[in-house]
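A single protein chain has been omitted; all remaining protein chains appear in their positions.
Labels run A and B following the written order; every chain starts at residue 1.
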Amino acid sequence: MDTGLPLFPEQASTMAGRVDALYLFLIAISVFFGTLIATLVVTFAIRFRRRSRDERPPPIHGSTALELTWTLIPLGIVMVIFLWGAEVFFAMARVPPGTMNVYVVGKRWMWKTQHMTGQREINELHVPVGVPVKLTLTSEDVIHSFFVPAFRIKKDVVPGRYVTTWFQATRAGTYHLFCAEYCGTKHSGMIGTVTVMEPAAFQSWLSGGATGTSLAAAGEKLFTDLACVTCHRGDTEARGPKLEGLFGRPVSLANGERLVADEAYIRESIVNPTAKIVAGFQPVMPAYQGLVTEEGLMQLVAYIESLSGPAPAPAGAAASPSPGAGEHKP
Amino acid sequence: MSSVAESAHGSEAHPDLVHHFESLPAQKEAATFGMWVFLVTEVMFFGGLFLAYTIYRNLYFHAFVQSSRHLDLTLGGVNTAVLICSSLTMAMGVHSAAVNKRRATVGWLLLTVALGSVFLGIKAVEYKDKFDHHLVPGEHFRGEELHVVGDEVRRAQIFYSLYFAMTGLHATHMVIGIPIILIVAWMAHRGRFSPEYHTPVEMTGLYWHFVDIVWIFLFPLLYLIGRHH
Partner (left out) sequence: MTTHIGPGETRPPRPPAPPSLTEPPAPRVNYLNVAYGVKSWLLTTDHKRIALLYLAGITMMFFLGGSFAVLIRLELVTPAGDLVQSETYNKLFTLHGIIMVFFFLIPSIPAFLGNFLIPIMIGARDLAFPRLNLLSWYIYMLGGAFTIFALVRGGVDTGWTFYTPYSTAYSNTHVIAAGLGIFITGFSSILTGLNFIVTIHRMRAPGLTWFRLPLFVWAHYATSLIFILGTPVIAITLLTVVLERALHLGIYDPRLGGDPILFQHLFWFYSHPAVYIMILPAMGVVSEVVACFSRKRIFGYEVVAMSSLAIAVLGFLVWGHHMFISGQSTYAGLVFSLLSFLVAIPSAIKVFNWTATLYKGSVSFDTPMLYAAGFIGLFTIGGLTGLFLAAVGLDVHVTDTYFVVAHFHYIMVGGAIMGYLGGIHFWWPKITGRLYPEMWARVAAVIVFAGFNLTFFPQFILGYLGMPRRYHAYPEEFQVLNVMSSAGASILGLGYLLPMIYLVWSMRYGPRAPANPWQAKGLEWQTASPPITVNFERQPVVTEEAYEYAPEENAKIV
């Protein structure tokens, strides 16, 4: 860290520079207009100071030209700011392909992160440099917010649903992780670190860590324990839709809508099955709300995802293919 | 106050003219305007609940249909008729005050109170019925009566939460309105009103009509979901 007074957090992601550029532009505009107004006020106050007790200045009521000028010019400037901000926002909203996926659960008062390969961390997240990382987040209790200043990312974490954000780290180092939505007593203690490592170092971290089962393997076990296969047998007479090849593909619902089966859809279908009934099936699936933890849900989602053919391999994280699952059935 | 009115307006000023208005019509127009502004605030007040209703009905339509079926259409229908009649009697009361018929005014206002009380009585019967059938949101809520299972039960609870909140807020407005009508009826009985001054009756009338109109929205939204199926 610098010994001087820093004004900016480190730029450690691909978006950080873009956010900072917009910030500097806004600072420039603010300095310009702030100085302009201050100078005018001070200059006029001195130049036109009251010289005698009863003086009556000439009445000047207004000027349409001036009103239009100082309406339209600011309007133009703010439209530029709007478009620039929108552009940055779109870039943040569009998750690039080929991400390494991490699941995050916020709960009072800690962050639990899970890698697809099975590593679990508390208040820490290790990622490689140069690889886009997609975070799927939820909360077990109240609203939290996942905030990494160095990456310029922040996302509210809401109970009952998944939210997504992504980043691509550009510099190795250790960066603050904060909770940014007030969540009770230890809100300011719900902090941690994101550690960005060079690819080789990340590899050794991955393999050196507790080699627990991968997320998908844990999900497969849960799938078996909960006897999901009773209905999701995969044959045409089954009471539940086939799960192989489901993830990432379009689904037709009974009410005529179509959507793409993503993490949020899978999660909802487990906790709230009658929300979206697949065309051709009956609403008979029991709701697992309260019977499976958020972490368990993430494991099931990871398992179902693994049933859908080769996911594009994230470059720096040569995760071993989930054992026992994920073989694409022809 | 009236002595100030005299000094401000001269001794022929109407005894009901307050000191800060120029004339009785001006005073009445201000009162009417004020009451309409107040009713706008009431629209915004109920509006939050109507918004929540709209969103959840859209999301949980099936649960809402099943829940709505359990509301008693007869009782609700009777209540609607009762309330509309009470608006009629209220309007008759305002008219009687305007044409200086003191006894008729009192009569119509008391009739309005009676009808309003009938409404509240029927509402109490309905609430008790919900309580008996375990349809009050909370730990004791059970969805069997509604023929919903699984997560639909939670959604039915949302319906009933909104049902109780919306009809409860409406009933609260009636519970506040009834004593106000009684006070105005008492004032009428004491000969307080005249063709030039019966503003309290008119303002109460506006309020009561508003309460009626809210029910006219609540009834179909809560009782008539999917009934045509």
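The working rule: a contact is a pair of C-beta atoms (placed from the backbone, for glycine too) under 8 Å apart; a residue touches a chain by one contact, two chains touch by 3 or more.
No experiment lies behind these values; they were computed from the predicted model shown.
> Out of B:G116, B:P137 or B:G177, which is the one that touches the chain we can't see?
Answering carefully, the residue with contact to the hidden chain is B:P137.
> Among B:L162, B:I181, B:V201 or B:L221, which residue is in touch with the absent chain?
Checking the options B:L162, B:I181, B:V201 or B:L221, the one contacting the hidden chain is B:L162.
> Tell me which residue among A:E124, A:D156 or A:E244 touches the hidden chain in the full complex.
Here the residue in touch with the unshown chain is A:D156.
> What is the set of subunit A residues that contact the non-displayed chain in the whole complex?
1, 5-9, 18-19, 22-23, 26, 29-30, 33-34, 37-38, 40-41, 44-45, 48-51, 53-67, 70-71, 74-75, 78-79, 81-82, 84-93, 108, 141-143, 145, 147, 149-150, 152-156, 158-161, 163, 176, 178-189, 191, 289-290
> Touching the absent chain: which residues on subunit B qualify?
Interface with the chain not displayed, on the subunit B side: 4, 8, 19-21, 26, 29-30, 33-34, 37-38, 40-42, 44-49, 51-52, 55-56, 60, 137-139, 151, 154-155, 157-158, 161-162, 164-165.
Criterion: only the chains that are shown with their structure count from here on.
> Could you put a whole-Å number on the gap between the CA centroids of subunit A and subunit B?
47
> Show which residues of subunit A lie in contact with subunit B when the two form their complex.
Touch residues, subunit A against subunit B: 271-275, 285-287, 289.
> Using the touch rule from the top, collect the residues of subunit B that touch subunit A in their complex.
For this pair, the touching residues of subunit B are 62, 150-152, 154.
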